[in-house]
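Presented below is the structure to which this report refers.
A single protein chain has been removed from this complex, and every other one stays in its place.
Here the chain labels run A and B in written order, and each chain numbers its own residues starting at 1.
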Amino acid sequence: MATDADRYAVASQAQLIWWRFKRHRMAMISMVVLAVFYILALGADFLATSDPQATDSRTSYIAPQPIHLFDADGSFRPWVAGIKGVRDVKTFKLVYTVDSNRRVYIEFFGHGYKYSFLGLETDRHLMTLKDAQRGEGIYLFGTDLLGRDLWSRLAVATRVSLTIGLVGVTISLFLGVLLGGLSAVYGGVIDTIIQRAIEVIRSLPAIPLWLGLSAALPNDWSVTQVYFAITIIISLLTWTDLARVVRGKFLALREEDFILAAELAGASQLRIVFHHLLPSFTSHIIAAVSLALPAMIISETSLSFLGLGLRPPAISWGILLQDAQNVQTLALAPWLLLSAVPVVLVILAFNFLGDGLRDAADPYG
Amino acid sequence: MIAFVTRRLLLGLLTTWLISVLSFAIIQLPPGDFVDAYIAQLASSGSAVSAEEARSLRELYGLGQPFYVQYGKWIARVVVGDFGESMEWRRPVIEVIGDRIWLTLALSFAALIVTWTLALPIGIYSAVRQYSFADYIFTFFGFIGIAVPNFLLALVIMYFAFTMLGASVGGLFSAEMTLAPWGWEKAWDLIKHLPLPAVILALAGTAQLVRIMRANLLDELRKPYVVTARAKGLSEMRTVLKYPVRAALNPFASNLAYQFPQLISGGIIISIVLGLPTVGPLLVKSLVAKDMFLAGTIVLLLGVLTVIGTFISDLVLMWVEPRLRHQLD
Partner (left out) sequence: MVEPILSVRGLRTQFVGPEGVVRAVDGVDFDVFEGRTLGVVGESGCGKSVTARSILRIVDRPGRVVGGSVMLRKADGSTVDLAGLTEEAMRDIRGPEIALVFQEPMASFSQHYTIGNQIMEGVRLHMGLDKHAARKRAIELLDMVGVPQPSRRIDEYPFQLSGGLRQRVMIAMALACDPRVLIADEPTTALDVTTQAQILDLLRQLQAERGLAIILITHDMGVIAEMAHDVSVMYLGRAVETGSVSDIFDRPQHPYTKALLRSIPTVMAKPRTRLPTIVGSIPHPFDRPAGCAFNPRCADMIAGVCDIAEPPPTNTGTRQVRCFLHGGRP
């Protein structure tokens, strides 16, 4: 008991936060889930089994195909079923279906489409097919109307959607810390103007404005240009929460005795801000950021879903879900809804993580 | 109190002005002026615009003049109810929007009512019976509500209704009522169709408010005045409802003010998935088609509705909070 108390008394702020955070089981699990997602996103191309952009009318709407691990003789030799063309007796059209008699074997670390990983040109993928005929592939999550492999598309989309959140939050964070900080440090007229601006922005309906602004982006912009424009548009309306957190914490901390002590000890204003104030609320900012990220991701997904966010050939969660927009399509190819699973998982994980961090951010509370 | 109302009113006017500038900016944003776009549009549909007509249109909207002059000319017409003409529909914008704006309002308002009626009792229950089984269930649904974007929820519900019931759950009216003139019967039909989209729309906001209510009430329940009330011999139910719940209503109500813009926003996406005849689908279609007068007007109207909704919520807040009433005098 006594040793515990001692340990508590001499621990650094970071240690205290970590101890407290560890007690939130859901937050810990969420952190692992998010780490896995970001690692997957980094290796998206490596995990993709076929080119996410390659269309093939023969493979339109193929249902998810399982990977069989063992061959007929019981040896470990993963394979998937091939496809074959069958002539429809009524329309005489060639229709492609799964041929469960044909086994196409999987090769690990084989060659596939070319991509660059951290500046390195390569064509190695985790799984490719050996001796595949045209149109055959590892359709773990099925294919869409244009015959593109959903698993590969989802891997690449995850990268886009997860990074758009990070870029957006960085911009929001910059605006939030700058304006929230200015508001708190200078007070007076500046504070009033910034606070009123925040109130006004918070009472704007976000989606119509986002839609309007993103619709106005020129059609001839490249995917990258649109990507950055969209992040900026989203960030412009979402920095307000962060600014409020920063300002509130700044004001509360300024009244603390240790700040007075630093002032009396002759520390400069700058030193107080960077040496004393910022470290004391970094944890709060991290918590606020992890709660702002899911909002960012939902915004991008919604915009792209409506066809006014990122534009094909870009691939993001919203763009994948756009294909699942109407019920008739869904009834035909329900696996298209699989794109929703990572969205929900990631947002849920960010919320749990943010909650855990927020509780842990006040280690003495 | 008057100071508070005045402040809110001024803020509302400021917001409205900002929204009008943004709406006009949206109209202006596409490259080239919109008379060019208009002419191109008409030309593609086979009819031509005379040079004179084009000139008079340019004159009318002050094209070629600085932004603020153009804005001034536009806003002067908007104030008297002239929102311009939709290029795609070749009809005045206001006619195209028609009663869609009121249906948007009805949907948002219904969702607001759902939010209130669900969030309040659930939040109270979860706090009073903290860590009970029901509290965990509500917390779980709360996280789902926050994590699942509402268009996804709408999509999933549509899918299950379609595959399991074979029914389409979209729309705000029955087929035979869609074109019927307004009357009691049509209004009743609307009321019957509103709950499902309203609940889907309200879920995220409800989940947020339940969390706020639960956290605040847990704080309030520990305060000394609760003990005072118990010491007076009040029943537990009455103690909780009269005192801590009352105190926890304040942050709840001030948050409610920000629910309205979110509902208006969310309503747009939901309407598209569920095929509701609100301004949502119209806005997206007009933006895709670059029918900017229509789009700008819808953004403007939605913004103004939001300002009004927020102002009303502020009045509610003031009514709930006696401290605000007294200290601001």
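Following the convention adopted for this analysis, contacts are C-beta pairs under 8 Å (C-beta built on N, C-alpha and C of every residue); 3 or more make two chains touch, one makes a residue touch a chain.
On a predicted model such as this, the values are computed, not experimentally measured, just so you know.
> Tell me which residue among B:Tyr243, B:Phe260 or B:Phe293 touches the hidden chain in the full complex.
B:Tyr243
> Identify the residue among B:Thr6, B:Gln65, B:Thr178 or B:Thr228 that touches the chain left out of the display.
B:Thr228
> In terms of residues, what is the contact footprint of the unshown chain on subunit B?
These residues of subunit B touch the chain that is not shown: 222-225, 227-235, 242-243, 246-247, 321-323, 326.
Here, only the chains that are shown with their structure count from here on.
> Determine the centre-to-centre distance between subunit A and subunit B, using the mean Cα coordinates as centres, and give it in whole Å.
About 27 Å separates the centre of subunit A from that of subunit B.
> Which part of subunit A faces subunit B closely enough to touch in the complex?
196, 199-200, 202-209, 211-213, 215-216, 218, 294, 298, 301-302, 305-308, 321, 324-325, 327, 330-331, 334, 337, 340, 343-344, 347-348, 351-352
> What residues of subunit B sit close enough to touch subunit A in their complex?
Those residues of subunit B that touch subunit A are 11, 14-15, 18-19, 22-23, 26, 29-31, 143-144, 146-149, 151-152, 155-156, 158-159, 162-163, 168, 257-258, 261-262, 264-266, 268-269, 272-273, 283-284, 287-288, 290, 295-296, 298-299, 302-303, 306-307, 310.
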